[in-house]
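First the structure, in the form of structure tokens, and then the observations on it.
Complex shown without one protein chain; remaining protein chains in place.
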Amino acid sequence: MPDHEADGHSLIAKYLRQDRLPHIWCPACGIGPALNCFLRAIDKSGLDPDKISVVSGIGCSGRVAGYVKLDSFHTTHGRAIPFATGLKLANPELKVVVFSGDGDLAAIGGNHLIHAARRNIDMTVICINNFNYGMTGGQVGPTAPYDVRTSTTPYGNFEPPFNLPLLLYASGATYIARWTVLHLHQLEGTITEALLKPGFSFVEVISPCPAVYGRMNKEPEGLDSLKSYEKRSIIKNGADPKEVDITQNGPIIVGKFIDVDRPTLHGSLGVVAERARKPTKK
Amino acid sequence: MPDHEADGHSLIAKYLRQDRLPHIWCPACGIGPALNCFLRAIDKSGLDPDKISVVSGIGCSGRVAGYVKLDSFHTTHGRAIPFATGLKLANPELKVVVFSGDGDLAAIGGNHLIHAARRNIDMTVICINNFNYGMTGGQVGPTAPYDVRTSTTPYGNFEPPFNLPLLLYASGATYIARWTVLHLHQLEGTITEALLKPGFSFVEVISPCPAVYGRMNKEPEGLDSLKSYEKRSIIKNGADPKEVDITQNGPIIVGKFIDVDRPTLHGSLGVVAERARKPTKK
Amino acid sequence: MKLWRTPFDHNHSAEPLAYVFIDRERCKGCGFCAEYCPRDVLKMGSELSSKGYQLAVVKDGSKCLACGFCELICPEFAVKLTINNKAHSEIKP
Amino acid sequence: MKLWRTPFDHNHSAEPLAYVFIDRERCKGCGFCAEYCPRDVLKMGSELSSKGYQLAVVKDGSKCLACGFCELICPEFAVKLTINNKAHSEIKP
Amino acid sequence: MTENGHLLGEFFINGDVACAEGAISAGCRFFAGYPITPATEIAERMSRRLPAIGGTYIQMEDEIASMNAILGASWAGVKSMTSTSGPGFSLMMENIGLGVMLETPCVVVNIQRAGPSTGLPTLVGQQDIMQARWGSHGSYEIIALSPDSPQHMFDLTVKAFNLSEKYRVPVLMMSDEVVGHMSEKVVIPQISAADLIYRKMPQIGAGAYHPYKADESLVPPMAIAGQGYRFHVTGLTHDERGYPAMTAAAQDKLVTRLIDKIRLHADDIIMYDEYMTDDADIVVCAYGITSRIARYAVKLARQKGIKAGFLQLITLWPFAEKRVRELASQVKTFIVPEINRGQIVYEVERCSCGKARSVSLPHSGGDVHRPETILAAIKECHA
Amino acid sequence: MTENGHLLGEFFINGDVACAEGAISAGCRFFAGYPITPATEIAERMSRRLPAIGGTYIQMEDEIASMNAILGASWAGVKSMTSTSGPGFSLMMENIGLGVMLETPCVVVNIQRAGPSTGLPTLVGQQDIMQARWGSHGSYEIIALSPDSPQHMFDLTVKAFNLSEKYRVPVLMMSDEVVGHMSEKVVIPQISAADLIYRKMPQIGAGAYHPYKADESLVPPMAIAGQGYRFHVTGLTHDERGYPAMTAAAQDKLVTRLIDKIRLHADDIIMYDEYMTDDADIVVCAYGITSRIARYAVKLARQKGIKAGFLQLITLWPFAEKRVRELASQVKTFIVPEINRGQIVYEVERCSCGKARSVSLPHSGGDVHRPETILAAIKECHA
Amino acid sequence: MKKAEIRLAGFGGQGIVLLGNIIGKAASIYNNSYAALTQSYGPESRGGSCRAEVIISDSPVEYPYITDPGVVVILSQEAYNEFGAGAKDHVLLIVDSELVKIDNPPAARMLSIPASRLAQEMGKPVVANIIMLGFLAANSDVVSREALEKAVKDFIPAGTESFNMKAFELGYSYSSPDKGPA
Partner (left out) sequence: MKKAEIRLAGFGGQGIVLLGNIIGKAASIYNNSYAALTQSYGPESRGGSCRAEVIISDSPVEYPYITDPGVVVILSQEAYNEFGAGAKDHVLLIVDSELVKIDNPPAARMLSIPASRLAQEMGKPVVANIIMLGFLAANSDVVSREALEKAVKDFIPAGTESFNMKAFELGYSYSSPDKGPA
């Protein structure tokens, strides 16, 4: 029996700042289980935890940086990725993980997200998608399905959402997966793979926010959301990202969608550095 | 013989601020021909020019707003789209066109670009893609092909570029086309169609920048670039956006790639307004 | 949908494969563990915690598979699973 | 690649279908019009403009198709095409 | 609700909601924003109210987009507003500058929390006061107001729109978390057309209209998109036609007008309130939530026989320079409590020219001053 | 070139290039930027130089990303820099605040052009001086320097890195278009380890290390990522452990230290230069490119027998308050020419306390003052 | 000048700010007094400590913070420890006996009601605050019952009026086991 399964709680003690518990998340929030998977994945990956940096933006999900017992950076709203880019470029030995929310990564931070994917920088981005801005009280976010109720769409959301795996695919990410917080073993495995994958990896985690999003959308308890995921989710590894968009009540396609190889930013930077060091005429 | 063909120069007089000529663009720059097509498309579209607003960001391409004899807004770098969003939402009668450069729209403005496409707001975005930041002297841009020389990639570009049609497709744009400034009749026709298309339309114009990009990439004369386009471009209407990325010397796939229908933002806003006006209990 | 793993052939075990402990200070009564325990080891009790949350309790510890799902899904890091090594050693692979 | 249109069956015309005028103040000598005129009506001259640019000139106006490509491609809005209505009226559709 | 969509009557609402209602009463029909504590309630209120009355609410992808969207909406002829707090306000700086340069009426609300950076998101600060004046690059002047209660939020929001339309400049509502989140009775009166100012429109035809040609008011008439003026505006330095003009002379002409249209109308713009300053030796100068505490402390001081007075800055920018200079000749000491580490006190000190002493009562934020703290300072200065 | 990658010798280069070389000499090995006139040459130089000497150049998608990237790089232990001009500087404001809050050494260069907004992109301004001090939300202190020549660009960039590492604060190089684009001889000396300051590293083990626990220097030692400290930092108000602490008390403790580590070391930080101030009645106070013109004008005035002197501010922030207060007791008038509509003159006026008169010589930008203008002002004050 | 200061303390999600709003509105709109409601809360959406404070006065409220509350309503152990245990004897302390464990009786006059259990028994835990409000109305005279009932109706979702009035009534008629209404 591998170590990480045998001893979940000691793993938690190893990677979690237990002096900071209880955390600030609401009862039945999905961030906790996702974090749990992340901690186990770190262990499973065999990476040296001293060389892992976790960077978060602002939001409930963005509080993860504050709980992991790793070098961790709680930056500004939307800016985790460029901060992480600086970290990684300045010290390529680091494994840099961005853990944040849908609003942080895809609303205010959307540009950084697509540019980081384009560069194929070595970085794992874990996005808690709870379809809204939990921390500020449940406003509509760029992944909120059409017509849902939020505190700023009292008459129904009039904007269609991003299909994040497709957006990331189009931007150049080389590893893209999605699970719900019910698919915990899969999520753990996926994050482990993502951590070990060179280049830009993106893991979307569909997660309940009972306190605000759920309350306004007939899932006032976290369990309601999990049951809905249980009913709606379909595992489809290798699914075409085009076909994985999420609607209010439609299926939630989960799985590992993309896993391809492209030159990483660090590889290309190496080539350039070599050219630069070659003595030229001038 | 349709009016617009018979009388190009009077059209120019009609839609161009001739008191501002000569313009500031370098000799053999591709922005002029693209602008020419745009002016003709306006005429061809039959839209009331008094109801057309042109919004540009900052850059050589962004100077277009200053030359069209229409309500026109030269805003800040990257922000043409949100400015245009405000214009359009506040007065849905306006036809709003954003005319700007690859750096403006896809580097600093990338987030606004994808969000506007997601919303499917009624707006036509014309993007002059000259693979670099012309105005500031030829730095690498997010569409610059891998390995090209620019003033900030003296050892070759180490970042892969965006495939803009794919990015726009993934974001939700309902009309996507690409032409070079050699495909002028096609470009004119495409812009005309885009202007008349409800929802978000995106037209990419591949355009020479001999003064800086060309100079550094073996196309010091504008003609060199046009000849290269002539050789490399392949018309492929309906091409899968996945397959239209541009490399340093590879083929340039041009054509109308996407033309689909999705509810527009204004349509959905109408639904919401109706719900809001319905007297409720409280 | 298969959410958990069956670690061993549990029928061969006489003792529980693991002991489940719920931290009463941490549990916030979300019910995830009880709902998704594949063996109905856990249930929601009627007692309230000091903050007023309904606490999860162990209903029948002997049925535990040691699958770890309860530990993994608990948002509060409140579930602690202790593997019963004795029970495991009894199992012949 | 077909970049221009052939508006009429030009062979039927005796007179040029259009007169091309190059604005010497605006032309910056990019050569686009000369290179892409389908009928070689235009060419780059040897004379320099006041700013030092090599000017485009009409080589053989009689061959003009009135296709408009020169006007469309000129980055400087320097080409002015005047349709010869007389010539056009001579053409029977 | 009236026909125009604005409410009428008495309401027990918080400052954020009062601000939203003030905007609606002022004729605002476009709101673009991005949620942030403690300003979110303004957006939420607008999202519920506007669609029902022919207005538009949009949540943009960030604050930069929000700021630009309200500029665009204003150029489409609709009064527009956004709201935010410190971090978002910082992000808006570049495009507040664009608003100044294009001379675009609009209102930006900052419900201040404690910084720097993310700081204390749910707790009060008054730390963006100098930022309101100087936060965007380049030389410019701006108008900023500071409300002290939900009613004041309502009233000053209406005022902010009026000033903005009159002077064609973004007006900043520099409120704070306590005022934004406290609830009190707010009376919303009948608002008639006469109470509201709308931007001057051009009176001449499209051909003759120059977007940046001003009369002696220094504020040019503003054409809006879609009416046939076919005008051009740019964030570049420009001439009266709105065309780029890349010379120091054009720059001087433009910037001078942009600055003078505010500076020369300071008397029309500046609002302050005084309490027992007539015979005061010591004047406490405060604004926003702190002014309620300061006023209370001054009352306590008077009860103790100390000749204290109170100056409440309602307009923060332009600064009430003239009045402070006058008072400086009369009083011995200014005491300036503010929930920051010294901002307005710099202006008070500057304008005092050494005639009166300026005492800063700084506060790092997260809470308000205690009346005793201010009272103690008054006593100390009195001794 | 030396082994360390820095140049050695005499060069005829412009201020932008000198700045880049200064950074390299100071040990900067990470540059993230976004092109903007007139700062682009710095990025271009870095893009050519860094890859050859083991450093990294990256062009980010905007200035916000650039600013965050240099913060990240600094936490990876690498000295980092970005450069921009007004519009980009405005965009960086929020995350300069993050740099202040996390106490992250880094250098931000602003080659000022004339604003507001896009203004005159290729022409000079000195209009972001107050913005440098107040542009981010919240209460904080910062360090800003102002060079007057390419040589000064080199020297002060080295100095900027040293101050930044010493005080763990972003240091702003507030240069301008003329200095950035003018070329002069720059002497690059041999730079030894002793000339350079590197941040204090923790001397204790990971368990005992608290990222925000400072000794009497008020500057805590800084661990960097990847060394086993497993530390946490946040832009929220935090305690010594770096953990969020959402109370007014924690806020006060933190903000007080952030402010005091600058204010209490003002004497170590502040640099100025004087010319013939000893017996001066009139002192011209200037900075950046304007100081060269002002110094020249003062020389002309002295030739005419006027007792003029010159105070050049090399450190803009913290402001040379003590020296100005001293001079105010001695001189009759300060004349403050600056390429803005009055910024540093506010500080001069404030610190003069009415003892000396302050005369502002504003300029809207796009050009520098003519020496005659300053001379005329001196004469007028003299008369 | 008549002035009453009320403190409501517990944790996020209990509807404490709503209670403050109901009381404030009842006083200022339906009872023609002046009222100011301030609140403080942490970054948590639920579960963090949360406080609402109301001043009711017959003249405009100048200084908007309470200095000496006459009524303190306590909805969590933490809140009790901070604001209840040390409350002076002129204070009326109202606690949810289900959520607060009291070791030594406080100096203040204390009334308790198991509002959260009663609410759970009604099948809707969220109405605990309305039960508490009814209890407060019965045991203090800061605002009239009529005004409070009107205000409750303004704040609750349409269609839940009668249920909420039942909750209010339950609290109003609850007789505390402690030193009851005099």
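Per-chain numbering from 1; labels A, B, C, D, E, F and G assigned in written order.
The criterion applied here is as follows: a contact is a pair of C-beta atoms (placed from the backbone, for glycine too) under 8 Å apart; a residue touches a chain by one contact, two chains touch by 3 or more.
Please read all numbers here as calculations on a predicted model, not as lab measurements.
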Checklist entry - Pick from F:Arg295, F:Arg350 or F:His363: which residue touches the chain that isn't shown? => result F:Arg295
Next on the checklist: One chain is left out of this view; which of F:Val78, F:Cys106, F:Leu163 or F:Val178 touches it in the full complex?
Outcome noted: F:Val178
Checklist outcome for this item: Touching the hidden chain, out of F:Cys19, F:Met101 or F:Leu123, is F:Leu123
Checklist entry - Hey, which chain F residues sit against the chain that's not shown? => result 10-12, 14, 121-123, 149, 178, 181-185, 289, 292-293, 295-296, 299, 368, 371
Next on the checklist: Even though one chain is hidden, which residues of chain D still touch it in the full complex?
Outcome noted: 28, 48, 50-52
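In this text, only the chains that are shown with their structure count from here on.
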Item to check | Between the pairs C-G and B-D, the one where more C-beta pairs touch | outcome: B-D
Checklist outcome for this item: When centres are defined as mean Cα positions, the distance from chain F to chain G in whole Å is 54
Next on the checklist: Please tell me the distance, in whole Å, between the geometric centres of chain C and chain E computed from their C-alpha atoms.
Outcome noted: 57
Checklist entry - Multi-chain contacts in chain A: which residues touch at least two other chains? => result 22, 25, 27, 58, 74, 76, 107-108, 110-111, 115, 135, 137, 142, 153-155, 269, 272, 275-276
Item to check | Multi-chain contact sites of chain D, meaning residues that touch two or more partners | outcome: none
